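This report refers to the structure that appears directly beneath it.
Removed from the display is one protein chain of the complex; every other protein chain stays in position.
And now, chain A:
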Amino acid sequence: MALSFPEEVLEHVFSFITSHTDRNTVSLVCKSWYEIERWCRRRVFIGNCYAVSPGIMIRRFPEVRCVELKGKPHFADFNLVPDGWGGYFYPWVCEMSRAYPWLEEIRLKRMVVSDEGLELVSKAFKNFKVLVLSSCEGFSTDGLAAIAANCRNLRELDLRESEVEDLSGHWLSHFPDSCTSLQSLNMSCLSSEVSFSALQRLIARSPNLKTLRLNRAVPLEKLSTLLHRAPQLVELGTGAYSAEARPDVCSNLAEAFSRCKELKGLSGFWDVVPFYLPAIYSVCSRLTSLNLSYATIQSPDVTKIVTQCPNLQSLSVLDYIEDTGLNALSLSCKDLRELRVFPSDPFVADANVSLTEQGLVAVSEGCYKLQSVLYFCRQMSNSALTTIAKNRPNLNCFRLCILEPRAPDYLTLEPLDNGFGAIVENCKQLQRLSLSGLLTDRVFEYIGKRAKKLEMLSIAFAGDSDLGLHHVLSGCDSLRKLEIRDCPFGDKALLANVSKLETMRSLWMSSCSVSLGACKRLSQKMPRLNVEVIDEQGDLDSRPDSSPVEKLYVYRTVAGPRLDMPSFIRNMAQNPTYMR
């Protein structure tokens, strides 16, 4: 008889292990640990909703309280995934409503959610607390009304960046007077105006409200009224930040802000009128997070704000900040961990602002803790990238978007291979990388050799041949997600690395040189992969094997071929010609 701890003790020990990877590892130790672990697992994360089925999840983990699901591939954000692709929430909520009556939290990303689904959530789970819908779509404000009306203990309703059919603002008025549990509300993606008095009363009766992100329709003149009722706020997203310039309104607002002693994060700032910016100055010194990426204010105004935020850890801005603003940032914000600079006019070839690679170099020099970068710009050089890499070996996320595809080093006109090579060589902990600019197979050689901790790689308009893809697939040991568009990568690299694909979550390739025949062969060799060809031309059955596919999405799965594919998606394992 094996000497072991009683189950209860092991369960108690496991309760301290919260990371998904750790829990997965625990379950692999031995059969009894697997059993104990699966009964006490409370949080499940499914990075690809088609990798597993609701039934499999429920069978293995019967006592779950929190489910997180992700649907569409990342490139769906940029309209590369056709409508009707999938990622439906309804089948999941149907089964969960029967199996998990005590479910408390649902977090979804890039999934299609319907009003029926939301209504089911609101009625099936008596203790439902948290709903986060990130970049989701398919539902309307009617679904939100059901959630508001029926979830008695709702703590969090976060609709970040979802596309909601906005029928009216009336949904907010469905929160009953008895609902006082709200801690977080993010309605920033909605356009309709909600009843201000309903909003005001909701806020007033929610003493634990920490996060409030308003939508654009909430007028600035009324913001101070709301702030007065919620001085305990930690994160605030303003509505439209413009109004007639009136000193009394401004001083009221400033006073209301100054009362919010816990405020650490600000966002919103649509339609900014600079006259009202001083109202936030009193909270700047406490801010750790600032999102000005909708604020179309010029460099002096942006700079004036950021230089007053010495504790800033995360900043999102438009390129209006310019190199001068970024330089000032590098001198003032020594605690900065994350910087995102978005383009104000992405479709214009000529620079409308004076933002170049120099701004990023300055930040890399001055901000010692900088770990995560998302930077849109119009020019880059190998020397700048090398400088950045040497300055900041602690980078873990580096996403550079040079607006013009295949833009070379603007100083030498060479490819940017060496610059990105320096990034992967110096930043040994790099987990996420997005490439842009003119790149040959050489950069992939560097990446394959050096980027051993890389988990996610995004490639566009790069490379010369299959060798590039082969370097990545054969070299990047930690790779989980690979997304590629418009690159000359094809069959050879794919078929030479078939087993690699089962160690990854997913591979996306669009407008590359992969042939239909190669997709079929891949599917034959790897039965536990779903090899899905997306092709809207409608004649897949009659096309020769040598013809290129438009889009390819490959992912590992234990659930077999999808049952909900639209007509323009084919699973190569189900190919009629293959059956012959």
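Everything that follows uses one rule, which is that a contact is a pair of C-beta atoms (placed from the backbone, for glycine too) under 8 Å apart; a residue touches a chain by one contact, two chains touch by 3 or more; residues count from 1.
To be clear about the criterion, contacts and distances are computed from a predicted model.
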Check: Considering the UniProt annotation of the chain absent from this complex, which name among "Auxin-responsive protein", "SERTA domain-containing protein 1", "Tetraspanin" or "Hemoglobin subunit beta-2-like" applies?
Finding: "Auxin-responsive protein"
Check: Which one, A:Glu161, A:Asp335 or A:Glu502, makes contact with the chain that was left out?
Finding: A:Glu161
Item checked: Of A:Glu95, A:Asp115, A:Asp166 or A:Glu404, the residue in touch with the unshown chain -> A:Glu404
Notebook entry, point to check: Looking at A:Ser114, A:Ser513, A:Thr557 or A:Asn571, which makes contact with the chain not pictured?
Noted result: A:Ser513
Item checked: Contact partner of the left-out chain, one of A:Asp335, A:Glu365 or A:Asp486 -> A:Asp486
Checklist line | Touching the absent chain when the full complex is considered, from A:Val130, A:Leu438 or A:Val472 | finding: A:Leu438
Notebook entry, point to check: When the complex is taken as a whole, what residues of chain A touch the one chain not shown?
Noted result: 75, 77-80, 161, 163, 189, 244-247, 270-271, 273-275, 293-294, 296, 342-347, 349, 376, 401, 403-408, 413, 438, 460-461, 464-465, 485-488, 511-513, 548
